[in-house]
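The complex is shown incomplete by one protein chain, all other protein chains being positioned as in the whole.
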Amino acid sequence: MTFSVLAGLKKFNIDHKCEVKSIYEYYAKWIREGKLKVNSDWNKDLKLKFTVQDPCQIIRKSYGDPIAEDLRFVVKSIVGEENFIDMTPNRSNNFCCGGGGGFLQSGYVDARRAYGKIKADQILATGADYCIAACHNCHAQIHDLAEVNDHAWQTVHLWTMICLSLGILGPNEREYLGDDLKEVNVFHPETAL
Amino acid sequence: MENFEPIIVAFCCQYCPYTAADTAGTQRLCYPANLKIIRVPCAGKVDAMHILKAFEKGADGVVVAACLEGDCHFETGNIKAARRVSYIKKLMEEIGVEGERLEMVMLSAGMGDRFAEMATEVTEKIRKLGPSPINLNTSSQKQEAC
Amino acid sequence: MSEDAIKIEGKKKKSLFIDKVREILPDGGNLNMCITCGACASGCPATGLENMDPRKFLRMAALGLDEEITSTPWVWMCTGCQRCIYVCPMKINIPELVYYARQSWPREERPKGILGSCDMALRNDSCSAMGASPDDFQFVVEDVLEEYREAQPEFKDMEAPIDKAGAEFFLNQNSREPVTEPDEMVPLWKILHTVGVDWTYGSKGWGGENYCMFLADDEAWEHVTRTALNKADELGCKIFLNTE
Amino acid sequence: MITAERKPLEELIEYVRPYDRILLVGCNECVTVCAAGGRKEVGLLASALKMAFAKEGKTIDIKELTLERQCDPEYIEELVPHIEDVDAVMSMACGCGVQEIAKRFKNIPVFPAVNTKFMGASEQQGIWAERCQGCGDCLLGLTGGICPIARCSKHLMNGPCGGSTNGKCEISPDVDCVWQLIWDRLKALGMEDRYEEIIPAKDWRTAGGGGPRKIIREDLAE
Partner (left out) sequence: MKTVMNSHNESQSNNKVLVIGGGLGGIRTALDLAEAGRNVVLVEKDFSIGGLMTQLDRTFPTNNCDLCTISPYLSESVRQLPIEFLSMTRVTEVEGEAGDFTVTLNTAPRYIDLDKCTACGDCYNKFPECVRFTPGLDHRAPTCMRYPHATPQAFSVDMAKCNDIQQVVDICPAGAIVPDDKGTTQQISCGAIVLATGAGIFDPSGLDNFGYKNQPDVVTSLEYERILSASGPTHGYLLRPSDNEKPKKIAWIQCIGSRGMQKGASSYCSSACCMFALKEAIVTKERFGEDIETTIFFMDMRTFGKDYECYLERAKNEFGIRLVRCRPHSVIQRPGSNVLSISFAPFDRSELVTEEFDIVVLSTGFKVAEDVKKLAQDMGIELNEHNFAKTSNFQPVSTSRPGIYVCGMFESPKDIPETLIQGSAAACMASSNMPAPEKAPASEEDFPPEKDVTGQPPRIGVFICDCGNNIGGVIDVEELAEYAGNLSDVAVSKSVGQGCTQESMKEIQDLIVSEDLNRVVIGGTSPRTEELKFQDLLRRAGLNPYLLEIANIRDQVAWVHGDNPENALKKAKSLIQMAVCAVKKNRPLIEQTLPMNKDVLVVGGGVSGMSSALALADQGFKVFLVEKEDKLGGFAKNLRKTLEGEDVAGALGEMIEKTQTHENIEVITGANLVDHTGKTGMFRTGIQIGPEKSYRQIDHGATILATGTQPNRPAEYLLDQHEAVMTQADAGIFIEDSPEKVKALENIVMIQCVGSRCPDNPNCSRICCQAAVKNALHILDINPDAQIFVLYRDMRTYGFQEDYYRKAREKGVIFIRYEVDAPPNVEASGDKVNVTFVDPILNRPLMVTADKLLLSTGFKVDQKATERLARIFKLPRTHDGYFLEEHVKLRPIDLPVPGCFVAGTAHSPRLIRESIAQAQAAASRVQTILAKDVIHLSPVVAQVDGDKCAACLVCVRACPFNVPYINADGYSEIDPAKCHGCGICAAECPAKAIQLMKFEDDQIMAKLEGLFERKVA
């Protein structure tokens, strides 16, 4: 957890040599450097609408708007700029989804879902088919919110979409894709279990 | 009477309406040339006699322009003018001259376009009413003057 | 909320809960600078839960209602997302106050789920909230790697190294994938492979999640973090890369 | 003061229709104060009349003049130089003025321009209210200074009639019942007992019932 590492290092003043970074920054760098040849043609005709969740721990609490821009650059590159809709508010002022702080394990399920209602409304307002949640807590929470909002959207990891746009996403790595993407751009379909 | 060009006298208080006329000028807004502006220190200075004499001498319409309520430099000038104008309107009806030939407007100094609008509306209205009954059959038919 | 009046008389009780927290935080976390403007409460998704909101929480602390604020379950409903600090004119650090309110709960009375996950992470050096030991982790990674190298020949020389000394990036890995959805680890590996990144997991401290921080258990949190960082430094990695 | 109100314009038009040259005379006393016949009203009426006739194509010449008063012969004399070159006179003074002019200039018609109303006081700028009917035998001393004759619709002199409801006269809610005012006044003066004293029937001769009245001061009159 980015924030827990950064805050922990400071709080307990642990001296460390390596630099703590978030992977979004590198995804963006690699795409810009052409090392990751993502393209969004797969979504040209499908026109599936995507939105992205700005994880509080990484954006507001750690790296701020610059990393949010990187995240958006990555998402737009893989799903196509015209298919991306931002939630409002977003970036450093985004609403928390309710996954962090141990809420998922706290046992207060109704409170957590009530807490997440604002996030659910945000996603519904964008009318997106998919919400990319690049942080595990957000992913779990938003996935759960989808369930209580009669599956209005699919919740998917960032790496899944990157691989899909690279055309290297195998059949068994599509746990969180909806039926509309299950068969798209499948890498080695024959190895499906 | 489509080619009838009415003569309209406009008594304008020097603080807001006269400035509004100047502002209309600064904004180069066009309005008909029938309005002849007479500057007075305050709308409250426009005497009932001035209005009646204007009609008696041949005006087809008279406008009394004052500041907006509450804006009067002399506190109550515009309110007194409004009362006087409505009294004169009744007197004109008695005489047999249409009351709407006399009009009371209130403007703030920045309302250049409102002044131009007002000038156009009043000219149209008086044009529809035709020449003032007093001018109709005085000696020489008034030759087209504006 | 009981209706009897809160009584304030005599010497000011010194060791109020809020005073203790103010001593810990840098410049007191501005905790008593509140002008009750309500900006925090207006933007907090937890406003309304347990009939509580950040402004009311801080107010109760300021008025010394210590037993109430250290017993309300609301402290577990604030995710610490800092959306309140973001607009607070006085930059008041309410999340830290909540953190220490959590800490004031006896450890065993804290929510089972969080307590369990934190203890799991302490169980072995993986620091994984699902208790997977370094060996289990190693076994799963190698097993999945093998399977995919065969199934997708283009990735036959893809690697998922563990404890690879001198690697540039030290990656952590959320426990959910290795324990329940191993296939979900592959896309990340493929990406790293496609780019040709020199990376490694650590056998120790690979667990990405940190429920000890959520539990507000400082030693546990320090232990988890220190384990991960020591491992990264030990391996000589330059970047500690969070895949969250 | 004596109050008056200008007559409707049509009536005045009819008076002067047969004449071409009119002398319009204002009075600078009571009718000026009640804005009925002062120098300004003269100007307005002259202009109105000229416009009314101009509408019918007839030009009329109106000479405007305002005397200090029209109820003293010396002031009326000031009209002499103007009388020859006019055909009729219209006076904007109260009834007294019109009659004095008529008395002085036998062979020229004189017309009133205003309706003389009552002796009154100004309640506020622009509103005058009746206060006295000149009954010739003032009983204000008995009623605390408020006159039931001028201000009660039925001139009752011994208490209100049945129609007086919460202090207002039966003829209209904005007319005070004078006896309510009298009672309040007497109460304030602590002279409630005066209220029961019966005021005897009035001798109306002093009010003109016995014919037109005169006041003669032998020390002044020749």
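We call the chains A, B, C and D, going by the order they appear; numbering starts again at 1 in every chain.
FYI, a residue touches a chain if its C-beta (ideal position, glycine included) is under 8 Å from a C-beta of that chain, and two chains touch if they have at least 3 such contacts.
Please read these numbers as outputs of a predicted model, since none were measured by experiment.
Chemist: Taking the complete complex into account, which shown chains does the hidden chain touch?
Modeler: Among the chains that are shown, those touched by the missing chain are A, B, C, D.
Chemist: Based on the whole complex, identify which of C:Met52, C:Met77, C:Ala151 or C:Ala167 touches the chain you can't see.
Modeler: C:Met52
Chemist: Among B:Pro6, B:Gly61 or B:Gly112, which residue is in touch with the absent chain?
Modeler: Selected residue, touching the omitted chain: B:Gly112.
Chemist: Just the residue numbers, please: which parts of chain B touch the chain that's not shown?
Modeler: The missing chain touches chain B at positions 5, 7, 9, 14-16, 18-19, 21-33, 36-42, 44-50, 53-54, 57-59, 67-68, 70-71, 73-77, 80, 84, 108-114, 116, 135, 138, 140, 142, 145-146.
Chemist: Touching the missing chain, which residues of chain A?
Modeler: For chain A, the residues touching the absent chain are 65, 85-89, 91-93, 125-126.
Chemist: Considering the entire assembly, which residues of chain D contact the chain that has been omitted?
Modeler: Here the touching residues of chain D are 28-29, 32-33, 35, 38-41, 43, 66, 125.
Here, only the chains that are shown with their structure count from here on.
Chemist: So what's the Cα centroid distance for chain C and chain D, whole Å?
Modeler: Centres of chain C and chain D (C-alpha means) sit 98 Å apart.
Chemist: Between chain B and chain D, what distance separates the C-alpha centroids? Give it in angstrom.
Modeler: Roughly 36 Å separates the two chain centres.
Chemist: So, what's the distance in Å between the C-alpha centres of chain C and chain B?
Modeler: 78
Chemist: What parts of chain B, by residue number, touch at least two of the other chains?
Modeler: Within chain B, no residue touches at least two other chains.
Chemist: Mind listing the chain D positions that touch chain B in their complex?
Modeler: 8-10, 40, 43-44, 47-48, 50-52, 54-57, 59
Chemist: Once bound in the complex, which stretches of chain B touch chain D?
Modeler: Interface residues on the chain B side: 47-49, 52-53, 55-56, 91, 94-97, 133-134, 136-138.
Chemist: Touching chain A in the complex: which residues of chain C?
Modeler: By the definition above, chain C touches chain A via 45-46, 48-50, 73, 76-83, 86, 111-114, 116-117, 148, 151-152, 154-155, 170, 174, 176, 181, 183-184, 186-188, 190-191, 194-197, 208-211, 213-215, 218, 221-222, 224-226, 228-229, 232-233, 237-244.
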